[in-house]
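To start, the structure under review is shown below, and the notes come after it.
Not every chain is included here, but those present sit where they belong.
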Amino acid sequence: GTAWGAQLMNNPANPPVGIIMGSQSDWPTMKLAAEILDTLEIPYEARIVSAHRTPDRLWDYGKSAVARGLQVIIAGAGGAAHLPGMMASKTRVPVIGVPIQTRTLSGVDSLYSIVQMPKGFPVATMAIGAAGGANAGLMAAAILALQDPALAKRLDDWRTALSASIPEEPVDD
Amino acid sequence: GTAWGAQLMNNPANPPVGIIMGSQSDWPTMKLAAEILDTLEIPYEARIVSAHRTPDRLWDYGKSAVARGLQVIIAGAGGAAHLPGMMASKTRVPVIGVPIQTRTLSGVDSLYSIVQMPKGFPVATMAIGAAGGANAGLMAAAILALQDPALAKRLDDWRTALSASIPEEPVDD
Amino acid sequence: GTAWGAQLMNNPANPPVGIIMGSQSDWPTMKLAAEILDTLEIPYEARIVSAHRTPDRLWDYGKSAVARGLQVIIAGAGGAAHLPGMMASKTRVPVIGVPIQTRTLSGVDSLYSIVQMPKGFPVATMAIGAAGGANAGLMAAAILALQDPALAKRLDDWRTALSASIPEEPVDD
Amino acid sequence: GTAWGAQLMNNPANPPVGIIMGSQSDWPTMKLAAEILDTLEIPYEARIVSAHRTPDRLWDYGKSAVARGLQVIIAGAGGAAHLPGMMASKTRVPVIGVPIQTRTLSGVDSLYSIVQMPKGFPVATMAIGAAGGANAGLMAAAILALQDPALAKRLDDWRTALSASIPEEPVDD
């Protein structure tokens, strides 16, 4: 379903949304954000930017974000998850944080590392794991929709369709 | 410092930001968001909207949000904190959630009730307590700055001033 | 065993018990409440009412609960679980809450979102997961038994049978 | 305000509500339930019944509950809080549990000891501490109101008054 859209929407020259993540292993969660953006026809780029392994990449990404036209950055990381907060310190572009579920602490470590930011550098934190990945895409859409009536319409329709899809009664498997 | 600004910025007819909270007791935290908005010259309104005690008020606020021109809603609540998530279900306007610190569980209950939203209805969750209150104002500013170069400049300046205020060395009291 | 009973007891015109849940995925837990009600011959209806995806359905369900003759509402939800508490804000009919076990936080998020209600709107919270599902049915029965001596007898018998079923000594598999 | 009511409502011969608690030190929390019952004109008795220090008292209370005409038992306890669950094992009268806030674990120990009951013996668990105390009184009222239209009216009025008391806007102290 989304494969074609993903090819279309991903990697344009100046996308409004950047999806960044600490490692390849975060992609199954972050891809859920990408799929929402595909569905809502919002161009984006997806990059691996590790706060610890590629700090200079983080620096460059943050410093050039405004100039490159990024309007929202979605950042996912797990454990001692410093990427979202460090990105928020490098740019005023809104940063949405996705706490990746972890093996030992289930993502409570990721959540605390992302949400407990000091005054000055907010990170818009989403739920741990898959729900958070998808919701990061929707939050980005809601922010962009403020300037884009057509996108606002698509987002409204998506929300209406979600509500309409809920059956009245549960069924046995 | 902010008293004058607060009078000026609060309660305009069609403010871009709505600050809502579950009860009067949340105001000391939510006021920190208002003070940031004052400082950055962003008009707002502050309202008590209790998810449980005034659910119809919540309904009306959410349903009219787009029509009234609200661009960001900042919602604070404590304990079983349903206000931010329920507001997110009623409007596509981005909702920023502030978990109020609580007496028994220190706000972990507030945090989980706000951040763990299911797919479809993101809440941009801030830190528990005071830091979260102030950061909600800054996140609102960052979102609005995407459409307002003058505000972007003020926000950049605020951030620069914050960084410049940090001394090189700690001092004894 | 319960299949026949379920057909008989479920979906009468004016059942005393309403079982509601946030999504189809909650049914395996909530069905345990239905099975208890079947066993005790208490009519009920089972409905999907999502606080976030179908807020108006929640509104209507809550507002009409007294008029429709509902005497107990059993509400299950997971994560940022707002359904039980929001239902408690819309009707004075007693609401029993069932925290669904979650993948990331094992249902502690569900528990805190349901149990930590502010003064004014109690939710009778059950254990996380399967035990809570079954116990919600038993708590509904205990409440209804206050007005129904025959049901009180059936409930007493069920409890006596449970106690009688416990062997004196453990056995190896 | 409630002193007069308390004298009137407390200690009738056959009250519908029994408020029991593990020790005198739980009274400041449990009294909040009593005050709600006073306000709603529901007779009750308040007793100290310690699961560990007076187990026989617990036994007798539970075994005679139905015969004495008790319709709801509100039980508060802290730490390894066994009173609500043990009472639920001794009588089919609905038991509402109030987790008392504790010095070392803030009442999480009380909460887990009360809410995590196995299949067969539900305890209708309230929030930790003061909110849970008051809400226990309201849940008792909601259960009794199912059989008492006049009480249902008083409860509805109490809820309406609560909602009406919420101001539109927060104010500085």
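So that you can tell them apart, the chains are marked A, B, C and D in the order they are listed, and the count of residues begins at 1 in each.
Everything that follows uses one rule, which is that a contact is a pair of C-beta atoms (placed from the backbone, for glycine too) under 8 Å apart; a residue touches a chain by one contact, two chains touch by 3 or more.
Please read these numbers as outputs of a predicted model, since none were measured by experiment.
Asker: Of the full homomeric complex, 4 copies appear; what's the total?
Answerer: In total, this homomeric complex is made of 8 copies.
The rule is short, and it goes like this: only the chains that are shown with their structure count from here on.
Asker: So what's the Cα centroid distance for subunit B and subunit C, whole Å?
Answerer: Each chain reduced to its C-alpha mean, subunit B and subunit C end up 35 Å apart.
Asker: Can you check how far apart subunit A and subunit B are, centre to centre, with Cα atoms defining each centre and the answer in Å?
Answerer: 20
Asker: Touching at least two other chains at once: which residues of subunit B meet that condition?
Answerer: 23, 53, 79-80, 104-105, 115-118, 120-121
Asker: Which word fits how the chains touch one another: line, ring, star, complete or other?
Answerer: other
Asker: Given the complex with subunit D, which residues does subunit C contribute to the contact?
Answerer: 71, 92-94, 96, 111, 115-122, 124-128, 130-131, 134-136, 138-139, 142-143, 145-147, 152, 155-156, 159, 162
Asker: Subunit C touches which residues of subunit A in the complex?
Answerer: It is residues 101, 106-108, 127-129, 131, 162-163, 166-172 of subunit A that touch subunit C.
Asker: Can you tell me which positions in subunit B touch subunit C when the two form their complex?
Answerer: The touching residues are 22-23, 51-53, 55, 59, 78-80, 82, 85-86, 88-90, 102, 104-105, 108-109, 112-118, 120-121, 123.
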